[in-house]
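This is the structure I want to talk about, given as structure tokens.
Heads up, one of the protein chains got dropped from this complex, but the rest are sitting where they should.
Chain lettering (A, B, C, D and E) follows the sequence in which the chains are written, and residue indices restart at 1 in each chain.
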Amino acid sequence: MSAERPGRVVTNTPRADREVVAALGRLGVATVHEAQQRTGLMAPRLRPIYRPIRAAGTALTVEVPPGDNTMVHVAAEQARPGDLLVVTPTSLCRDGYFGDLLATSMRARGVVGLVIDAGVRDVADLTEMGFPVWAAAVSAQGTVKGTLGNVGTPIVCAGVPVLPGDVVVADDDGVVVVPRLRSSEVLEAARAREGAEAIKRERYAAGELSLDVNDMRTELSALGLREEEWE
Amino acid sequence: MSAERPGRVVTNTPRADREVVAALGRLGVATVHEAQQRTGLMAPRLRPIYRPIRAAGTALTVEVPPGDNTMVHVAAEQARPGDLLVVTPTSLCRDGYFGDLLATSMRARGVVGLVIDAGVRDVADLTEMGFPVWAAAVSAQGTVKGTLGNVGTPIVCAGVPVLPGDVVVADDDGVVVVPRLRSSEVLEAARAREGAEAIKRERYAAGELSLDVNDMRTELSALGLREEEWE
Amino acid sequence: MSAERPGRVVTNTPRADREVVAALGRLGVATVHEAQQRTGLMAPRLRPIYRPIRAAGTALTVEVPPGDNTMVHVAAEQARPGDLLVVTPTSLCRDGYFGDLLATSMRARGVVGLVIDAGVRDVADLTEMGFPVWAAAVSAQGTVKGTLGNVGTPIVCAGVPVLPGDVVVADDDGVVVVPRLRSSEVLEAARAREGAEAIKRERYAAGELSLDVNDMRTELSALGLREEEWE
Amino acid sequence: MSAERPGRVVTNTPRADREVVAALGRLGVATVHEAQQRTGLMAPRLRPIYRPIRAAGTALTVEVPPGDNTMVHVAAEQARPGDLLVVTPTSLCRDGYFGDLLATSMRARGVVGLVIDAGVRDVADLTEMGFPVWAAAVSAQGTVKGTLGNVGTPIVCAGVPVLPGDVVVADDDGVVVVPRLRSSEVLEAARAREGAEAIKRERYAAGELSLDVNDMRTELSALGLREEEWE
Amino acid sequence: MSAERPGRVVTNTPRADREVVAALGRLGVATVHEAQQRTGLMAPRLRPIYRPIRAAGTALTVEVPPGDNTMVHVAAEQARPGDLLVVTPTSLCRDGYFGDLLATSMRARGVVGLVIDAGVRDVADLTEMGFPVWAAAVSAQGTVKGTLGNVGTPIVCAGVPVLPGDVVVADDDGVVVVPRLRSSEVLEAARAREGAEAIKRERYAAGELSLDVNDMRTELSALGLREEEWE
Partner (left out) sequence: MSAERPGRVVTNTPRADREVVAALGRLGVATVHEAQQRTGLMAPRLRPIYRPIRAAGTALTVEVPPGDNTMVHVAAEQARPGDLLVVTPTSLCRDGYFGDLLATSMRARGVVGLVIDAGVRDVADLTEMGFPVWAAAVSAQGTVKGTLGNVGTPIVCAGVPVLPGDVVVADDDGVVVVPRLRSSEVLEAARAREGAEAIKRERYAAGELSLDVNDMRTELSALGLREEEWE
């Protein structure tokens, strides 16, 4: 029978700067997403397996066939401390590609978490280990080993293009990807945004209306907003 | 370009009685829903962002375009203590209309929670604040400001008609709406029901069968239920 | 009007051995599922209502019409200590068939949990009681009593055939069914598997690659996997 | 056992003017929806069972329990020529409430079509009869008769409030509801819109850009749109 | 790497009587489903790839891993004239397992159609060939060959248990399975039902109400149905 899908492993892929990764991680998904003009957010079907949750790392990309996790095993060898596994199936699949055994192995290699547009299992163990996972499903359905895929290549995961070494920031709100080459610039924008938000938060807490804090009244009138009394 | 959707803000809308609201809130969604003959329950796609959770308030209704939260800002000015925001998009949308900044502002205005047939973000912060939210999605995807909608008008949210000032009761089981003008009557029915349930609970705990407690055996025979031995 | 669906209650159905049930329960869903060659796993739409969670019992099967829980009441009379209720609707339904009253009754009869391809309610109470439930939905929508179904008959629940008395093992990963007549044999296979996994876990934790632990390198080469440098 | 859901039939409900209904029907869903400021459109899960398709009538509203079509039979007696059945379940259900027998009966009573947020069956027969149906599902799963609902009361169907006698316009694009009391006014607006569209269509067909026909360039610049060359 | 899923081919499985199959096929899905007390209907996610459509045959069962159609090729050798392929994946998959090449092969072997709880492709060719297919998806995504499954074993497809040789009846309304051993008895019941429906159809066409034809008025009163005038 035939190998319809040849497999590739790209080695020595670059990684984003670890301090930039850590700083973006502290700012969180919503702020980082805004700071890069609302790009890079994965679809909300990826949900954390426990909460609260938080991770940031450099993308170790993996593309897998449906129901086959061979390439996740292959990826372990390419992992470096600070990497975050990003796994996407070549077509819709909800099987459990990853469980406590692979998490043990990945943690030993320095991997800081997993983002997967498919299923995982052993979630009680993963929760106890504190190994952060964002997945499209929880399913005990195991996978086979027999068909290749890719490690370290450009992929699309949950609607977002990911290059190896890009920054992945994930928390209770979801998962956002920052291109490695833009990561410093996005960090700067995110910090500026965070400062502005802190000021707003204080004014809102003191009872000021966002209509005033954001100077919205003039434009609302221009758009034709009208008030009327309840009858 | 054209303002296809004019916007309206209805002011001084009535509110249900606060004591009635509080009493209905203590009874919980399942009991209140039964007490008003199983009407007013929002679709189960609205899920709490944390658990356990509980809120009851008077509906401050907001109708928003997809991907635009302008009218949530407008609503803040109309909020009164005890209100609960009820937000519905004019068409399917899962973006994050609401986060910790708006929650801070709403809490300062006395708003007791949010029900939204769309997405929210900053759910870790909202959880820490204890600001109760029932939403159709969690998504960091931000919204723009540029198109109008309505505040204080009759809406349909997750399949249920809501008038401004109606009672909204929400807990781990979902969200139910009690029309303001029927709220006292529903409260009375809900209290009666609660009493009946307490008695049943005791009998069940003591091992009595619900077939007997509810006198079901005669009708089951009439319907033709038959027993047979396993072979 | 007509009784399109006659109802049957099969009594004195057999049950799997209680020690085997308990032992399978300790091994957990993923291990048991693997041990019986990846059969018997219910669809992942069945989710636990709280976490962590765990139960194992003998199936007390119930087939219900949409929106009608009469047969759950009927089932209570057939329950024996160690049973686990498995409820399937005859067509898609997400209503709340089961709440704290029925849980109280079932617990009094020795029932150890519920698996249902439909909805439940009173989940805050069920959580507080520690009554384990795996359901397709949470919904306060109540059901009526007026149409029959079956108790103690063979059913299909979430894609899996279940005979009365089969072993049901459920935890954070989902629900798996072990046929009563194969339960001892599956237990043996599961124990063997668990031992092998413990050894692997240690080797992974020590940093060994799964490629080596599982001897995958030769076959990967044969399949045509190739490495290349990042450019 | 208990009748949790009492049933009501409201008789002699008003109907919108038949000429207005016919005229709105000729204009089609998209135009009518725009003409009433984009309100009243049912969720797109309601799909026609054949295409092309078209109907317009006065709403004969029916609210049914899940899996029970008793009230559709009751509705037949209230039908008047020109009515269009609008059926909504009290909770999610995809069973086949309606088939060729009921269509034969309804047609004999002058009913011009069916809109249902649930399932239908016998779709080959319905297609051959040319009986227009918009439904959320096709399913041969039959329903029982044993629980009441309502006929001739206000309902919400696929997210839209419908009063008995409102105008329902449906075609390949979906289903829109025009409140009876606004129907003449909406007809006028729809006709105006149609005229404007005919002019645009000609200009577009001649190769003019919509940017020019709709005078969009100034505002686009103001919003900050910028052009750049491909590199 | 390991063969987690051993494969089996059961040969010389029995087939239901061909005349019974043909007769059931003429009666259609809705009638047959009713005649066997509303059992055996596959979930409505299985849709015909063209309409009108109709087929009836004896089940040639196939269980396939996700994304791998090896066993469909294996099944061809077991096919006998009058068989209808019934294919179910071991976990959720929407890939295109079947296209015009396999249809050509199957037709040459006398296979009369395909029911699959997964995807198919080349639907334009299949439509032109008039090869009837009911599938959960249309997808050009190809499958690999490398993992085994089963042919000729008992399976569950779209929620329904199927034994090899059972009768499969499918049309525009969906797919129903009649157990081989009950097929004559079901045929008899279906014929009786069809006769009764023909009489009803005539009475309905003549304007009689189903309330009268089915003698529903007394029971409706007993259930508490009440009429009221519109105000």
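Just so we're on the same page, a contact is a pair of C-beta atoms (placed from the backbone, for glycine too) under 8 Å apart; a residue touches a chain by one contact, two chains touch by 3 or more.
As the structure is a computational prediction, the values presented were derived from the model and not from experiment.
Peer 1: Where does the absent chain touch, in terms of which shown chains it meets?
Peer 2: Computed over the complete complex, the missing chain touches A, B, D, E.
Peer 1: Which of E:R38, E:R94 or E:R180 touches the chain that is not shown?
Peer 2: E:R94
Peer 1: So which bits of subunit A touch the chain we can't see?
Peer 2: 1, 4-6, 34, 37-38, 41, 43, 90-92, 156, 159-161, 214, 216, 219
Peer 1: I need the residue numbers on subunit B that touch the omitted chain, in ascending order.
Peer 2: Residues 1-2, 4-5, 65-68, 70, 90-95, 139, 141-142, 144-147 of subunit B touch the chain that is not shown.
Peer 1: Provide the residue numbers of subunit E that touch the chain removed from this figure.
Peer 2: 3, 6-14, 50, 70, 73-74, 76-77, 94, 96, 99-102, 104-105, 107-109, 119, 121-124, 127, 137-142, 145-148, 152, 164
Here is the rule we go by: only the chains that are shown with their structure count from here on.
Peer 1: Go through the assembly and pull out the chains touching subunit A as well as subunit E.
Peer 2: Touching subunit A and subunit E alike, sorted by label: C.
Peer 1: How far, in degrees, do you have to turn subunit A to put its CA atoms on top of subunit C, rounded to the nearest 5?
Peer 2: Rotation angle, to the nearest 5: 120 degrees.
Peer 1: Counting contact pairs by residue number and requiring over half to coincide, which of B-C, A-C or C-D is equivalent to A-E?
Peer 2: It is C-D that reproduces the contact pattern of A-E.
Peer 1: Count the C-beta pairs in contact for C-E and for A-B, then report the pair with the higher count.
Peer 2: A-B
Peer 1: If you average the CA atoms of subunit D and of subunit E, how far apart do the two points sit, in angstrom?
Peer 2: Result: the chain centres lie 31 Å from each other.
Peer 1: Give me the residues of subunit C that touch two or more other chains.
Peer 2: 1-2, 4-6, 34, 38, 41, 70, 90-92, 94, 139, 141-142, 145-147, 214, 216
Peer 1: Which category does the touching pattern between chains fall into here: line, ring, star, complete, or other?
Peer 2: other
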